[in-house]
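All protein chains of the complex are present and in place, except for one that has been dropped.
Labels for the chains are A and B, by order of writing; each one numbers its residues from 1.
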Amino acid sequence: MSESNTLYLLIATLLIPVASAGIAFVVKEKYGWLIPVVSSLLLLSAAVIILFPLLADGQQTETYATTWLSIGTTSVQVGILSSPVTRLMAAVVLVVSTMVHIFSIGYVVHEKNTDRYFGFLGVFTFAMLGLVYSSNLLVTFCFWELVGFCSYRLIAHKQYKPAASRAATKAFLITKAGDVAFLIGLLLLWIQTGTLELPTLTTGATASTLAGICIFIGVVGKSAQFPLFNWLPDAMQGPTPVSALIHAATMVAAGIFVLVQLAPVFTPETLWLITGVGVTSALMAAVGAWLATDIKKILAYSTISQLGFMLMALGLGEISGAFAHLLHHAFFKAGLFLSAGAIIHSLHQATHHQPDFDVQDIRNLGGLRKQMPLTFAGFAVCAAALAGIPATTGYLSKEMILTTVHQQNLWWLEFAVWVIVFATPLYIFRLLWFTFLKPAAHTLHIQEAPWVMRIPVLVLAAGSVTFLVYKGQLQSFATQMLQLQISVPAWIMVGSVVVTSMALLVGWLRRNARIRQREFIIQNFLDEWNAQLILLTTFVARLANVFDRKWIDGSIHALAYSKVALAHMVGWADKNIVDGTVSGITHITRGLGGVARSVVNGKIQSYLLWAIAGLLIFIIWMLY
Amino acid sequence: MTETDFLFYLGVLLFSCGLLIVFTKKNALLVLMGIELMLNAANLNLVLFNKQQAGMDGQLFALFVILVAVCEAAVGIAIILRVYHYYQSAVPDRINNLKEHE
Partner (left out) sequence: MPYLSLLIFVPVLAALIALVIPTRYTRAFPWLTLAATVLQLFIFIAMATHFNPADGLQLSEKKSWISVSLSNWGHLQADYFVAVDGLSFPLVGLSVVIMLIATISSWSVSKSRKGYFILLLILNAAIIGSFCALDFLLFYVFFEFMLLPMFFLIGIWGGPKREYASIKFFLYTLLGSIFILIVMVGLYLSVQPPESSNQVHTFNVLHMQNQENFIPGSVLDATGSGTWRLWAFAILFIGFAIKLPAVPFHTWLPDAHVEAPTAISVILAALLLKIGGYGILRFVYPVFPDGAVYFSDWVAGIGVVSIIYGALNALASKDLKRLIAYSSVSHMGFVLLGIASATTEGIAGAVYQMVSHGIISAMLFLIAGVLYDRTNDRLIENYSGLALPMKHYTAFVLIAFFASLGLPGFSGFIGEVLIFFGAFQSHTLNNLVPFWMPLVATLGLLLGAGYYLWTIQRMFFGPFAIKTMHTELNDLTPREYSMLLPLAILAFLFGILPQLLLNYINPFAENFIGLWFSLGLNANP
């Protein structure tokens, strides 16, 4: 495919979601029913369009860029990087987004505000694609923040629900903290290497550890890893399709994606940090998924765990394995979420939205295998992919990662990974059992989800199954496009099957154990820590306010009052001293006058006296 | 001190008494008396000085003085009587129409 064709097609895939969003925002409420259909069709066309460059361009890499801003010797290019990685990621994003759009036709059919919903879904898809295609890290950062904004708006889609708005604020603030670090890392990188163009960066030298760590902190925030993951379970307040798109398949994967692109830039110390955080998060979140009783929260923790798994692989240098797992995870996790959405929808219909029946609590569910067979099938296949059962895509990428881990020869790392491999089927089977297989705990008559909601689940489930045989190996669409060579030692293949079976067995044996709602202390700890931080900040803020009013403003007031006091003093001095002197002189003069006047007192004898006295003085003066 | 000197001092004493009476007495008639005393002291002086020279000038002058004193006393009493009639009082301090008013 010629270069300009690719460019135009890729730009088309960028603009179509914008058009979808534009239509959604502009269309009047009277024609609101049109919006879901039109948006879905537009996204579907975009998904089809992306297939052309994806299949035609193979392994070619090309950058199309133009100058966005330039000052002095610094310039930032905005452009499209068309490489196998970006094309594949874009395809996955578009397919998942299309499925979510189609699913949403059924999910939001009776709600208002579909304009906002589809509008922001469209903007999100655009921003995610922009992030994927971007050839410059600063532009990536711009889209990175933009997807965060769309996530904020979509989590708080039901604006009148306080819990939703709180969850949205929490999500934005925690990821913003990560974003600030990302920005610092980005700037440091820019200053150290002089450029932010991805092709140039990745062929240059490694950046400083500080820059790498800062960028990684941003990834930790966005991809919900320890210690910045506590926003993700709360983000489940948003509509389920939103969770499927944003908080499972794409936005949280953006961090991993950026690391995949920037991998050559990180120093070994940074990479070890990445591995450590990944392993920790994976283990912690697996525990969280095991403890949770809400469908969506279980899936959320599962996402965190899988992302940690990917991070760990990245840190060890297994970039292709991590990226393949990212793509596979997008499909099966979105499938899981959409089936959960179908379940929630059907149960809401059945219970007529009773507030006291929590449709998302797995203790209330059960027996859905018979009542929602196709949804069950889709869910089961995706769950199998998550658990890493052979013939699923998840199994392929998991094996690649296990191989790399084994090559490190670190016993503790290997142990941790096998624990993760054990825990994952455990919790997902628990979910599967309690939702579908267990005899029903309720007596509701539940209908299968409408076709518009079943098809996306089935499509995604189909995408979670390996279907190609190439060069004697099973390949998934991802590994095929990336032309990955997978060479997994036999013992690992066998071992993982054994471990997975053991997990399923344990899950089966413990299936009738009563589950209670137990605290996940790490989540509580992080939430508590966040709350303390916020309290501290608001306390400091109030302190600053008091300081501002009392001290800074107070000193201004003191200055003003002292000026007035000074003026009063000067006034007093003027009145009493200066004017007093004048009055004093007046008094003296009057006194003197009085004295002088007293001589002329009308008494003849005193006149005589003065006359004689004067004469005497004159005579004496004359004589002497 | 000779006899003459003693009489000079007497004259001075008389004059001073007369002056004092003029200054301090609260009755106009008494002031006149003081004036008379001063005149007589002057007379004494005249006679004494006459004694030290030839001729009768001093004593003659003294007679003139007595004559004038009598006339002046008469006129003075007449004035005092008119003043007393006008002011109802013979005390000089009360006759203070020439006083500077505040």
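Note that in this section a contact is a pair of C-beta atoms (placed from the backbone, for glycine too) under 8 Å apart; a residue touches a chain by one contact, two chains touch by 3 or more.
Please read all numbers here as calculations on a predicted model, not as lab measurements.
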Where does the absent chain make contact, in terms of the chains shown? A
Taking the entire complex into account, which one of A:A156, A:A282 or A:V499 touches the absent chain? A:A156
Which of these touches the unseen chain: A:F103, A:F118, A:Y133 or A:W190? A:W190
Candidate in contact with the missing chain, chosen from A:L41, A:A56 or A:L146: A:L146
Write down which of A:L7, A:L34, A:L173 or A:L437 is the residue touching the left-out chain. A:L173
Check each of A:I11, A:V37, A:A441 or A:V540 against the chain that is not shown and name the one that touches it. A:V540
In the complete complex, which positions of chain A touch the hidden chain? 67-74, 138, 141-143, 145-146, 149, 153, 156, 159-162, 164-166, 168-169, 172-173, 176-177, 180, 183-184, 187-188, 190-191, 537-538, 540-545, 548, 552-553, 556, 560
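As a convention for this text, only the chains that are shown with their structure count from here on.
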Residues of chain B that touch chain A when the two form their complex: 19, 22-24, 31, 92-93, 95-100, 102
Contacting residues of chain A [partner chain B, same complex]: 594, 597, 600-605, 608-609, 612
